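Please read through the structure below; I'll follow up with questions.
All protein chains of the complex are present and in place, except for one that has been dropped.
Each chain gets a letter, A and B, in the order it is written, and its residues are counted from 1.
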Amino acid sequence: MSTKVVMEALSPTMEEGRLVEWKKQEGEAVAVGDVLAEVETDKAVMELVARAGGTLLKQVVQAGTTVPVSELVAVIGEPGEKVEGPAGPPADREAPGKKAAARTQPAESQATQPTPDRNRPTSMPPASPAGPAADTNGQPAPASRPPPPAAPSGGRVKASPLARRMAAERGIDIATLPGSGPEGRVVARDVEESRPTAAKAGPAAPATAVRVPAGQPYQDVPLSQIRKTIARRLAQSIGPIPTFYLTTEVDMERAREAREGLLAAGGEKVSFNDIILKAVALALRRHPECNAWWQDDHIRYWNEVHVSMAVAIDEGLITPVIRHTDLKSLREISAESRDLAGRARERKLAPEEYTGGTFSVSNLGMLDIDEFTAVINPPEAGILAVGRMAERPVAHEGAVAIRRRMRLTMSCDHRVIDGATGARFLQTLKGMLENPLAMVY
Amino acid sequence: MATTAPARSRPRGGLDPARADVYRDWLRQMLLIRRFEEKAGEAYSLGKIGGFCHLYIGQEAVAVGSLAALGPDDYITCSYREHGHALARGITAQTVMAELFGKAAGSSKGKGGSMHLFDASLGFLGGHGIVGGHIPLATGMAFAAKYRGTEQVAVCYFGEAAVNNGAFHEALNMAALWKLPVIYLCENNRYGMGTALERASAIYDISERASSYDMANEVVDGQDVLIMYAAMERAVQRARGDKVPTLLEVRTYRFMGHSMSDPIHGHYRTKEEVEDQRKRDPISVWSQRLIAEGLTDEAAVKALDKAIIGEVNDAYQFADEAGDPEIEELFKDVYADS
Partner (left out) sequence: MAIVTYRDALNQALREEMQRDADVFLMGEEVGVYQGAYKVSRGLLDEFGPMRVVDTPITELGFAGVGVGAAMAGLRPVIEFMTWNFALLAIDQLVNSAAKMRYMSGGQVGVPAVFRGPGGSALQLASQHSQAFESYYAHIPGLKVVMPATPADAKGLLKSAIRDDDPIVFIEGEMLYNTKGEVPEGEHVVPLGLADVKRSGGDVTIVCHSKTVSLALKAADELAGEGIEAEVVDLRTVRPLDSETILSSVARTHRCVVAEEGWPFAGIGAQVVDTVQREVFDELDAPVFRVTGADVPMPYNKHLERAAKVDAGKIVAAVNQVLYRERDE
């Protein structure tokens, strides 16, 4: 049986070899290990050695020929044996190319072996959103190159990644913003400062920077440097929620009159607490800066008002929420609060009924507490503690009078609400309770 | 021009018939290495084995004779020409071949390849790829043996080209200074790749380098497995008993090129020299000796060879059919918890 001699891979990177010279001639006897030919590899001249003994029956290629690795170069066998192989006679000159193609597998895998990249998993995650990144990257540096000739507007805008993200979230066209960063780069504070400026202020609009666009439940506002500094320093000094307290005393005579008027008109019973809830909701509507959540890296200013009311139950305390408190009538609030409080005591509230409030009210007046400080219910930024209504001698219209008075204490998360902010809210609230008509003004 | 000198070897005594089985096993081990290496060369030519592949053909008696003198708890480190040592230490032909093929069933799960064979359970702590870099490692293993007060010995195999390297001298100095149980076995096959010993070393007798460190030393004929064994036994005794190191200069010859991608003689040595050296093939030296002493015969040697060829073919087939490591293996074994 004949043995095929193929071009061997004689170096790690060899893909083909030039057969320099035959060392054995056709018909000559060969032993295992005998040098059949010299082969020039990509590194050196090497010897092609017989791996079988016998007679060299056929030199398939001429000296000087370059042969791909694994391709047939000679046949060794018994003298007189017919030169043939499983894939047809090697003398079949037009065939070798085809055969070689089928047999180059080992050579190929070896040739590619020094480049292991194809097995290496890419540790690079996909690039950031292509649009902005490409814009930023593509922006030539004006310092080193002249500015792009035409295409001034609608062209590339220099902006920090953060500023781009913030602008996209707010639907602001970043190209319209003036940049305060180096070489006009738009940075986060430029986006912050570009919030729709004042515009047409509503009648009751207080002097506040917070304006929640209509049609959205809330607006997230990134923390400004000063906001961040305030938040951090206060938290360091007092605890995770830096709380301060504002107390005011409210004259409740007119609220009482209004309540009695409602009862006299045959309405259902409305409690003082219902009136307070309604007033709080309306005051929050006028002071959205107090109707907010602290979110660690930003503040969420709510466009909706959901007042939580603290209800004492056997196991402790729960705060059911009256949704859209500001939009509901006193009667609705009254009915809903009664229902919620009742089911709270029976522990029949669904989770969504006691979560999601934007501000809380806690009332211990019925337990004869004059005034107290309530603990903020995070992430809400404020809670109002309502004391008992009591007859107290006060100066009234130039004389000492006995009047029904009630103390309100507001706990404020200082990271969100500053002293004056909270005070203005309380002022509005007090005004509404002392003059219930202000609520519908 | 120098040839492998029989050197200052001990006179050859008669063989002890009681140890006939041991002697015949040495022949088996040497034949296994020879046939394994031939098969590895063939596999390399067919692209089954990649990278560098350094064959041990011609030096078989060194690994077999020296490792026969070691105990099971001793430490062994080698250079990158270590297929023979791995086989002689007892790693199976299948496991070594699978490692050469880069397969998961290999001794290093296919991550080490030809140059980095390990079997910690046999104290076989590596083939190492940087010339001379492993000489301090073996010294550290000997230090550990001394530190723990065990009877272990550390052996370090390296080529004669490594003795011009700083690591060699730094390690030998510390071993002698601290009296560590280590044997430095220099396999002087005359060529560091293509550079002859006398073109690289200022002195011819490498053993003399031990005198710088007042270290015991011997020159050994590495083509005679019994001489190798006897010299190693003396060195082991010095290490285990006297707790001192030894430098053995073992004169041998590599019949093949430096690696599979290098010519057998090239420009640095003549074809005649290689042919001349092949006359002292360690396997024929030993088989002739056993036949002459009546401890085996031609037919038995042929039968043994045939059996070994079968074993090696099995190893080839095993390695060829074995699976590649899973791609997840890429990031494993970088750290203890990876």
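We take it that a residue touches a chain if its C-beta (ideal position, glycine included) is under 8 Å from a C-beta of that chain, and two chains touch if they have at least 3 such contacts.
Since the model is a prediction, treat every value here as computed from it, not as a measurement.
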Which residue of A:Thr13, A:Thr65 or A:Ser160 touches the chain not shown here: A:Ser160
Of B:His116, B:Arg190 or B:Arg238, the one touching the omitted chain in the full complex: B:His116
Sites on chain B contacted by the missing partner chain, in the whole complex: 75, 77, 106-112, 116, 118-120, 125-126, 128-130, 133-148, 154, 166-167, 170-171, 173-174, 177, 332-337
Residues in chain A touching the chain absent from view: 124-125, 128-129, 133, 160-165, 180-182, 187-188, 223, 225, 228-229, 231-232, 297
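We adopt the following convention: only the chains that are shown with their structure count from here on.
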Approximate Å spacing (C-alpha centroids) for the pair chain A, chain B: 60
Complex contact set, residues of chain A against chain B: 8-12, 14, 41, 43-47, 51, 69-70, 106-107, 109-110, 113, 119-121
Residue ranges of chain B touching chain A (in the complex, touch as defined): 42, 44-48, 50-52, 260-264, 266, 327, 330
